[in-house]
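Report on the following structure.
Let's look at chain A:
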Amino acid sequence: MSLALDALTILAVSTGAFFFLAGTVGLLRFPDALSRLHTLTKADNLGLGLIVLGLLLQVEGPFAALKLIAVWLLTLLAGATVAQLIARTARPGGRPV
Partner candidate 1 sequence: MADFLLAAAGFVLATVAMGLFRILRGPGDDDRIMAAQLLSTGGIAALLLLAAAMSVPAAVDVALILAVLAAFITVAFVKGAPRSEADRA
Partner candidate 2 sequence: MSDAILYGLCGAVLVGLGLFGLIVHPQPLRKILAFNLIGGGVFLLFGVVARRGAAAGFGGDPVPHALIITGIVVAFAATALAIALLLRLFRETGRTTLGSDG
């Protein structure tokens, strides 16, 4: 049982780490702010989400699990705020960046 859980953790964490890589590659390769924003939100939401999912399988107790989920939700909030505010200023016709 614990072996299966470990395998699932490794799978989820690896996939999460892969999304961070994808996010970085996107940041490096996409030409304009809006498409860079697109890749950034992927890395945030999916990368961290999958890592949290993987770690949830290892935690002891509901309170520790709650904290992990809270960290993820707060990061989503910060990411969404950045995305909103940057999109507002980076849209065509907005102030040039």
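How were these picked? Simply put, all candidates are chains of the complex that A comes from, given by their letters.
Structural remarks
Note that a residue touches a chain if its C-beta (ideal position, glycine included) is under 8 Å from a C-beta of that chain, and two chains touch if they have at least 3 such contacts; residues count from 1.
None of these values were measured; they are calculated from a predicted model.
Although all of 1 or 2 belong to the complex, chain A touches just one of them, candidate 1.
By the touch criterion given at the top, residues 6, 9-10, 13-14, 16-17, 20-21, 23-24, 27-28, 33, 36-37, 40, 43-44, 47-48, 51-52, 55, 58-59, 64, 67-68, 70-71, 74-75, 77-79, 81-82, 85-86, 88-90, 95, 97 of chain A touch candidate 1 in their complex.
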